[in-house]
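Here the complex is missing one protein chain, while the rest keep their positions.
Up next, chain A:
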Amino acid sequence: MRIAGPSSSARKARAERLAPYVLVAPAVLIIVALRLWPLALGVNFSFTGDGELNGTPVGLGNYLELAGDPLFHISLRNVGLLVLLLPLAVAIPGLLATFIYLRVPGHRVYRSVYFFPAVLSPVIVGAIFNLMLGYDGPLNSLLGSIGAGPVDWLGDPGIAMFTVVGVHVWATFGMALVVFLAGFSTLDSSLLDAARVDGASLRQSIWHVIIPSLTRTIQFVFVTTMIGMLTSMFGLLFVMTSGGPEGATYLPEYYIWHQQGQMNRPALASAASTVLFVVMLVVGLLQITLLRRAGRQD
């Protein structure tokens, strides 16, 4: 057996030491060039001015303006509202998936009907519901025929945000439903049979058998629904309320678009984007922590 000389073994060692760096370099470069660098540019841009001040550093000026802008406050408050409404948005597909799993009459039809809205674009969904929810629209006529007064679904600042969230949930819960059904397929049916034999009611089987067995699925749906709510409501808002009435349905995304495109304030929009980025970072990290903890329990 030939023993390599000291110089050749050193070279080999160095090559081996460098190899991992060379191998990850393309991925790192892509991330740096296409993700982090633009991000840094955007953040940097948020410290400059707009209009006549274009390009001149204004320090924290844009951030101070955001802090004093009631519209931006509303948009952040609405993010909070979305987080509060999250359990509802998860419970609805969860419950409906349970019914399908328990084979209620017509469950095959329901499975496809529930998924159907998920293939529609938000613009189409928004246009449909604009007609449905108009002040002189069919829903209010229906309410009128049973003696209830008309509700200004999209024109009342206290109601509009709930309306839009409701439509968003309607349009997207099909996807979560599919995930739940996938989770059910891993459920040990003998547990349910045992519960049934022991005389457990429907509520008891859901609470003591189904929910504990589906913890991970539920958590996954929580995370994806949260992301969906925070990042893909723009289309619906744009079509259904344009941020109104009285600015009550602003979300950070809409605010950013509005400042950049309508008010010609790209630097202010960059500042708002940076704030949104930080918010999403915090939410994302919280979710990762949550998932890790859940993973350990299993």
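The rule is simple: a contact is a pair of C-beta atoms (placed from the backbone, for glycine too) under 8 Å apart; a residue touches a chain by one contact, two chains touch by 3 or more; residues count from 1.
Just so it is clear, contacts and distances are computed from a predicted model.
A.B. asks: Report the protein name recorded by UniProt for the chain absent from the figure; options are "ATP synthase subunit a", "Multiple sugar transport system substrate-binding protein", "TlpA family protein disulfide reductase" or "Rhodanese-like domain-containing protein".
C.D. replies: Options "ATP synthase subunit a", "Multiple sugar transport system substrate-binding protein", "TlpA family protein disulfide reductase" or "Rhodanese-like domain-containing protein" considered; the missing chain's recorded name is "Multiple sugar transport system substrate-binding protein".
A.B. asks: Check the options A:87, A:106 or A:150 and report the residue that touches the missing chain.
C.D. replies: A:150
A.B. asks: Would you indicate which residue among A:40, A:119, A:202 or A:288 is in contact with the undisplayed chain?
C.D. replies: Among A:40, A:119, A:202 or A:288, only A:40 touches the chain that is not shown.
A.B. asks: For chain A, which positions touch the chain that isn't shown here?
C.D. replies: Residues of chain A in contact with the hidden chain: 36-37, 39-45, 47-48, 51-52, 54-55, 57, 71, 130, 133-136, 150, 152-157, 160, 238, 241-242, 244-247, 257-258, 260-264, 266.
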